[in-house]
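Handing you a structure now.
Left out: one protein chain. Kept in place: all the others.
Take a look at chain A:
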């Protein structure tokens, strides 16, 4: 048995899987939860109180598009009443000035706005929603006018990563204090679209230089966080800061997940917030205890000097690429399965295959 973990710091509440966009890189699962199965307002409010009691400080309201919930302002208020810091992760679509006024009055702390691309034609192609970019810009203007703190999340993949300088400048012009330049991680719909999304090694190298230069250029004005694509790394990312150690996700139907892709791991038993308290789920839930500590690790992780730094990397990626959730993350150059990642990289084609847009009709 592993020692008792500390309390979580962050909770991601996937309020809904509904979304007007249908981005090919969406991290939602292929099997999207239907509206009828979404938790009602009062249950979310109770979960927010339980989260605060458990030690959660940061609440990320996400989706899908959280604005697809008509009760979003009530949820924001409930979260602030529970003393949580409330971050809204949105595409901006569906948030009229009147709704934004209501969210502000409810105590919304911060907005993270996704940026599909820096021009309308490309952004609407990537998001699969005509007119979406114009609506996003109008929303960003409303956020700025009200002085709501803004982070831009610029999603990078083979079709956008060459525009990285322009994306950073774009975020600064929107008044963002922070930009997350996040290369797509391959889970959910993004995994299904990997061949259309994976950037080349040259693209990644150029992007890293661009970020380094931009950090100097924007020092003191805008913070730039960069999430590189882990397929080109030598060591894996410390996924979630370690399984069941700093954060948790709640799916739209109340399923409590150690991360957004955890349901792709066969054999894990997930609790629902409608059946058990969040504290019981966090400390005693089978899924949360599955990969805590070191006992579950195989070699080369178990005796690795980095095991407490990267925790063996991502369990879902080990499952997706090596068909074994206990294996080292295959992006690690010590992993026996690294050749699988190298093979994927070597199979890149000059022309991108078409996107598979996310939808509720996926088979």
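In this section, contacts are C-beta pairs under 8 Å (C-beta built on N, C-alpha and C of every residue); 3 or more make two chains touch, one makes a residue touch a chain; residues count from 1.
Please note the rule applied: contacts and distances are computed from a predicted model.
Peer 1: Name the absent chain by its UniProt protein name; which of "ABC transporter permease", "3-isopropylmalate dehydratase small subunit", "Pyrroloquinoline quinone biosynthesis peptide chaperone PqqD" or "Septum site-determining protein MinD" is it?
Peer 2: "Pyrroloquinoline quinone biosynthesis peptide chaperone PqqD"
Peer 1: Can you tell me which of A:73, A:87 or A:317 touches the chain that was removed from the display?
Peer 2: Of these options, the touching residue for the absent chain is A:87.
Peer 1: Which candidate, A:60, A:338 or A:358, sits in contact with the chain we can't see?
Peer 2: Checking the options A:60, A:338 or A:358, the one contacting the hidden chain is A:60.
Peer 1: Which residue numbers on chain A touch the omitted chain?
Peer 2: Residue positions of chain A that touch the missing chain: 7, 9-10, 53-55, 57-58, 60, 83, 85, 87, 109-110, 112, 147-149, 151, 177-178, 219-223.
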